[in-house]
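For this view, one protein chain was removed and the others were kept in their places.
Order as written gives the chain letters A and B; numbering starts at 1 within each chain.
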Amino acid sequence: MRKSISPQNLTAQLQYRAAGNPPSTLPGAAVSNACPGLEMDFRNVWKRILVGIVLHETTNVVVGVEEDAPAPLYVLPTLYQLMKVEGEPVTATVTGPLIAGGPNVPIPNTSSDSVTNLEWSNALADVLYRYSGKEVVCEFQTIDPPLATLKFNLRVRHFFEKVLLPGGKKATQAVISRDIAEAGALTQSLCSPWQNDYRVCACFYWAATRPDYVNVELGEDGASVGNNWMQKDRTPESAKVYVVDDLQDQRLLTYGDLFREWEKALRFVIGNQDAE
Amino acid sequence: MRRELIELRILPPLAIGRLGSSPDPMDNYDLVIRDPVGPRQIEPAETLRVDRKTGSVSRFTPKAPLRFKDRHGVRPVAPFLEVWARLKGESKLRPLTVELLRAAGLKPDSVSWRVQVANLKIFRRTAVEADKIATDIRPFSDHKVHRLSGRCRNFLPRKTVSLGSVQYILPSRTLPEIRFRFTPAGGKVYGLDPADNVYDSSKGTWQGQYSEPQDNTQGPAKGRLLTQPFQTFAGENKGGDKDSKLVSAGYIDDECDGFVEVEIRNRTGPMVRAFARIASGPPAFAPDSMPVRTVGDELEQAMFGPRVNGRVTVKELREVVEIVRRAMETACLMNAAQLNAGSLQPGSGMARHDTKDWHRALEPMFEPSVAETVAIASRHQRVLLGVESGSLVWFANALRDFDQVADLSTEGRRKMPGLMRGSDGMHLALTRRQVDKIRKVAAAGVRLMSDRR
Partner (left out) sequence: MSARLTRHLQWRPPGGFGLHLDVYKAPRERAAYLLRIAAAVEHSIMVQYLFAAWSLGGPHLKDPKQIALAREWQTTILDVAREEMGHLATVENMLTLIGGVPSFARGDYPAVSNLYPFAFALEPLTKRSLARYIMAEMPSEALLKEHGLSDRIGKIAGLLRVRKNERQAHRVGILYDEIVNLFTAPPVSSVAGSKAGSYIASADIQAGSLNYQVRPGEWKLRYDDLLIRTASNREQAIQALQNISDQGEGTGLTPLNQSHFGRFLQIYHAFPDEGDWQPARKLAKNPTTDPDDGKASLIRNREAGIWAHLFNLHYKMLLMFLTHSFAIEAPAGQKENSPRALLITWTFGEMYHLRSIAEILMTLPLGDHSGNAAGPPFEMPVSLALAAREPDRWRLHRDLIGASQNYVERLENTRSGKKHASYLQGLRQVNAKALQQAITLVGA
């Protein structure tokens, strides 16, 4: 156990592992490609990053205003989306081929628009670093036609808690500030119940935490063989056939199995092999 | 001479608990790299065992192999939180102990705790305040187990959902530190059976009424308030082709997140306080593997920015090797051939999203002849082995930048990380800081000293 930590050593504090805590308690064990996530939906920390407005955790739509927000901001919720902060776009044009082998062009989504929001964490990373506590120029645009733009100067909320020390100095702590997210805010947009995120939704994106392909080995034809982690009743003798995700397939766990019996049905995987 | 406590911290500032219904929390373990290109080894580590009746704690080291389940169920991961303090006249924070309290003229019961946690999953969908499930444990200094009983105005009378429990650990001579424990709930789903139904469907809409239309541009505020992805709750599809919607079955889980606060009133002088955040999630089912992009990476970027300043050293090289290792661990557990498929069938990966969400031509992302789990895992192993000999340059050149996630060209979809989805639903990019660190280490050609001079 460490004997001391400098209050300025924020890295040590962020990464601190208390006595008795396994590595799975660490933020470094929690996924952050939050779509929506497992241990938390980290996107929620960005909702209140700009004082006065509440952003959607995912899209760039303004979904609300804060209690003491100035009146001009009231026009924004559900009608406007944030486009730029200090000139940096928070959106990108989606490009790709419309036919295989074709040229890369802006491609429309189901609502005929080729623009997508970028995740806040990366889109605002530079803004947060340079302007924490300061005002930034925010450019908003109507979602529906006619297109109209509004600009407001909004203050960037401090991400980490600031503490007033005796003597008047302010110190940054390693804990996410209270103002950023209230109790329950970090987990609110996760699947409900969480097992929903395990069964479908193409949830294969957190393989290190929610495995997809287990008991894998090289087959005789040179390709791998193994099991789908969602396959029921696996034993070491079970055939190594990956059953593709299909809600109708009896060989795979159902929602019901997961809601009622997840503790028995889901196996821990160690060394890429079924353990308990 | 009585000392004064100037500031407090609770460490870690964010602790993750993991659900499980066993009354015996998971042992502590370390993840040790014995095989430089293989899985980490789970090795028993010094564990703190708490007597819930008294709050007293003792040390022991469990024997291998560790058990993640027992006959009761999955063993929850119940994190400890420690209080650290800085005394007046000192520059560093130290673990707060009985002795330090005594030096300040205080006792363990001078330390007071408060816990606020909530499960806002229903509220996030219905936007109804009365659907918030929350609990606020008033300040306490005893060592009893305090249940986090989640209350909700839209619950049936006297019904609550247990969100776990907390306990102020009784310090002892051998373990004199001031510590606290959060034990997550058991991972129960409420509403499956009438017997454990807690929700009052005469008051709220969650059970059988709340719905989200398949066409997510419909509904209140044109669907702009919905979560993305939407329809991420348990329910039943109702309606025809034109007006299909998912109607909530009213299930409720026992995850939560919130605050643990500590407060100490100095004998003379001001109150000092600190808080930390806790959250509970499902178990880490591959406990020897770590995800490639994590909340830890987010916090590092939020704290220090998207670029690594100054010279990169062996420290950054080690961090980058860790990222490469995590990529390997993830690759080993993914069915690359399946996830690479250019198919609209469920079970396919990003190609399906790219075509369904954006009208991108349907085709696999990587050449099918190389999208093969054993081959990809093998490549990552070799990259890990050759990190100091140029393989890192390859990795660095292959990374996707944060503003390239919308590049769905063949080239764009072959960048790293491959086959995975990011927070915006597009192809995953690492944090900007991770990318910057990898590129800078690759460019600097930082080398570890060899094992022995």
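We adopt the following convention: contacts are C-beta pairs under 8 Å (C-beta built on N, C-alpha and C of every residue); 3 or more make two chains touch, one makes a residue touch a chain.
Fair warning: this is a prediction, and the values are worked out from it, not measured in the lab.
Listed by label, the shown chains that the missing chain touches in the whole complex are A, B. Only one residue from B:Ser248, B:Asn266 or B:Gln381 touches the chain missing from this view: B:Gln381. In the full complex, chain A makes contact with the omitted chain through residues 217-223.
As for the chain not pictured, it touches chain B at residues 35-38, 337, 340-343, 364, 366-372, 374-376, 378-379, 381-386, 388-391, 393-394, 397-398, 410, 414-415, 443, 445, 450-453.
The working rule: only the chains that are shown with their structure count from here on.
The mean-CA centres of chain A and chain B are about 10 angstrom from one another, to the nearest whole unit.
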